[in-house]
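Report on one structure; see the data block that follows.
Of the protein chains in this complex, one is absent; all others appear in place.
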Amino acid sequence: MKKMLILSTALVATGFAASAQEVVVVSWGGAYEASQVEAYNKPFTEKTGIKVTMVAADNPASPLKAQVEAGNVTADVFDIEVSDAIRLCDEGALVEIDPAILPPAPDGTPAIDDFVDGALRDCAVANIVWGTVIAYDTTKFPNGQPMTAADFFDLEGFPGKRGLPKNAKRTLYLALIADGVPAAEIYDVLGTDEGVARAFAKLDTIKDSVVWWEAGAQPPQLLADGEVTMSTVYNGRIFDAIVAEGKPFDIVWDGQYMDLDMFAIPKNSPNPEAAMEYLKFATDTERLAGQASYISYGPARKSSAALVGKYKDGVTDMAPHMPTNPENMQNAVLDDPEFWADHDVELNELFNAWLAG
Amino acid sequence: MTDVSASILTTADGKPLKAALAASQARARRKAFMLVAPLFLFVVITFVIPIGQMLFQSVYNDTFSATAPALRQWFDENPPGTEPDEAAYAALVSDLRLMREERSAGAAGTRINYDISGTRSMFTGMARKADKLEPPYKEAVLAEDKKWDNPDVWRAMRSASSPFTIDFYLAALDMTRDETGSIVGVKEGQAVYKMLFGRTLFLSALITVMCMALAFPIAHMLATLPMAKSNLLMILVLLPFWTSLLVRTTSWMVLLQSQGVVNDFLVWAGIVGDDGRIQMMYNQIGTVVAMTHILLPFMVLPLYSVMRTIPPSYVRAARSLGATSWTAFRRIYLPQTLPGIGAGALLVFILAVGYYITPALVGGADGQLISNLIAFHMQKSLNWSLAAALAALLLGGILILYWLYDRLVGIDNMKLG
Partner (left out) sequence: MALPTYASPLEKAWYYTYHVICALIFLFLIAPILIVMPLSFNAEPYFTFSDKMLAFDPEGYSMRWYDSLLTFGMIAPDAVRDGSWWADAWHNAKWVQAAKNSVIIGFFSTLLATILGTLAALGLSRPEMPFRRAIMAVLISPMIVPIIITATGLFFFYSKTGLANSYPGIILAHATLGIPFVIITVTATLIGFDHSLSRAAASLGANPRTTFFKVIMPLILPGVVSGALFAFVTSFDEVVVVLFVADHSQQTIPRQMWNGIREQISPAILAVATILVIISIALLTTVELLRRRSERLRGVTPH
């Protein structure tokens, strides 16, 4: 029986190798993409013979939606945020994924119990937990380092340009936190017109000093080039700059924004079978744990957490750098995907009008 | 009869000369046309038709009308201004159920959201609950979400229930419709596009003027130097022209950034302090400087070719008649260069108005031009109809300038080095 299983797996594997030689994955570029290449793509190609092509996007949800609407889908797997996964699933753009097909944990726990809360959606499976944090150049503030989100808006105490992403989702919450709104109440406040006005009013105080970024790889670069002294940044990217490149940067965890990233497959993708194989492979326990040794993003499976150890350099402990580390979560804003699925378009419209005006 | 035919000139084979000439003329015309026809057809297919199709989307959008048949029928049966009654809400619920089934609530809601910001979630939210609603629907819907009472939403749905619309042109001009359906400006804080068109025109004009100011002296020098020397110097103008746009933009990023060559030089020279480095990139300065550099050759070349033809003896004659050098320049030389200035300025302005790459890379937030906004609506917000409307307005303006260029300069006089 066991022999037959191996044989059939081998047959299926070679079958795939013969029919679909490629799977195209759209991700966020930079250090994050590099970690996925190491943790998922290389072992996947080794095992199945299917070549994985990575394509970088500022936010893969934009090309995904554009491709679906134009009726011209060119990639198979997209790495997107939960709110986008919900929205696109609602709009019928994504293939539904039955959690039963996902591999169980090594101890036999079925996938549906192994993933963290909210990590399994109708059309998407989470791979990582990540945070958007404030990072700064330690050499620029000799008289005391920034500690809180409010310091980000304090141009006198901490002079220099600020880096912020060019969208509503990752700017408005920060303004409210800095304005004294407790993390738990962010969405209640943001759900009202007054709350939105309050966030923009706070952003107005630094508007002239902001350099806007779009790709996740830009903020570490802006810090390194001295274009900004402080910027919000995805926590894994800044970890990469600090640990791998030895840059003099540090992180303010106050007011971090925690979110999940998910793999989703659009309808009418060029290689649907290979895409599903890739998704199953990349979200198994070992792969998700492996990814955490290349970049400081938390695995979305409980069974992976125990396997997370040291960074690829063999000395750096990953745990303190994870967004899920309790110490880093003291004033964390948790993503509310339903809120953003409904309000992202509207708030972005207001954001763009504010930005242009 | 014979008299008449004898008086007509004929060719050797007896055909009337006039007819033979006309036939040969027609043949020549046909031949010329046949040579041009393949390319003309090619350009029509690969260029004119695609753009036309794209622009059509600015007046045609069926995302709502195709997903809301019951509402469309109710709107057809009831004149504008009718208070939405139970039948209207029943139609709404039936359409929402359909949307739930076809997963099109998001798309339909997005279409209404274009007109009234903050309404997309009404559709997605209510569609999720639509199956559970019981008659009377009006009360049921309003009990769930009071916002459905808003007459603006109903007016927007009425307008969107026909796929043909000019609403996107209104939006592109920062206008909307009020409760009565008449056209008014949008609320303060939401107006973007007029300001951006204005900024695009202003920055393009500024870049054109800068190009003029920089091109005039060097074109004059090139035109008055002996040919051998001017040919050498001409290379300095032509090399940027032949160098990749991205290379030139990169160079400017290297030069202008805070830790870049220009700031380093200023700090080294003691003009600014190390902490007072000037922000020259990710703002309008970056856009203007880089675009001036990139478009300068388009100004130098036409100016040069006009200045070459101005005989130096005119100015000398003026001087010998007692004019000061300034007067001679102003009254004699400058007027003769006007055709070159006009040709260059129009070309630079036309090209600048449609620029995308350079502002996208070095412009930051306030150095963005209208093209960048078109790209934003194409790739990020996916409001393709609005992108098409903005594109149509931009294209309209450019075609007018192009027509002007053809009238004043003539397209065949365009010079490329």
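Just so it is clear, A and B label the chains in written order, and each chain counts residues from 1 on its own.
By definition in this document, contacts are C-beta pairs under 8 Å (C-beta built on N, C-alpha and C of every residue); 3 or more make two chains touch, one makes a residue touch a chain.
Predicted, not measured: the structure shown is a model, and the values here were computed from it.
Residue B:A391 is the one among B:A70, B:L196, B:V306 or B:A391 that touches the chain missing from this view.
Only one residue from B:A87, B:M175 or B:L214 touches the chain missing from this view: B:L214.
Seen across the whole complex, the unshown chain contacts subunit B at 25, 28-29, 31-36, 38-40, 42-44, 46-55, 57, 214, 217-218, 221, 224-225, 227, 231, 233, 235-240, 242-255, 257, 259-261, 264, 293, 296-297, 308, 312, 325, 350-351, 353-357, 361, 371, 374-375, 378, 384, 387-388, 391, 394-395, 398, 402, 406, 411-412, 414-417.
Residues of subunit A in contact with the chain left out of this view: 24, 29-30, 53, 55-56, 70-72, 74-75, 214-215, 217-218, 221, 225.
Here is the rule we use: only the chains that are shown with their structure count from here on.
For the pair subunit A and subunit B, the distance between mean C-alpha positions equals 35 Å.
Taken in their complex, subunit A has these residues touching subunit B: 62-63, 65-66, 69, 87, 90-92, 161, 166, 210-212, 225-227, 341-343, 345-346, 348-350, 352-357. Per the touch definition, subunit B reaches subunit A in the complex via residues 102-107, 110, 113, 117-121, 124-125, 189-192, 195-196, 257-259, 277, 279, 281-282, 364-365, 368, 376, 378-382, 384.
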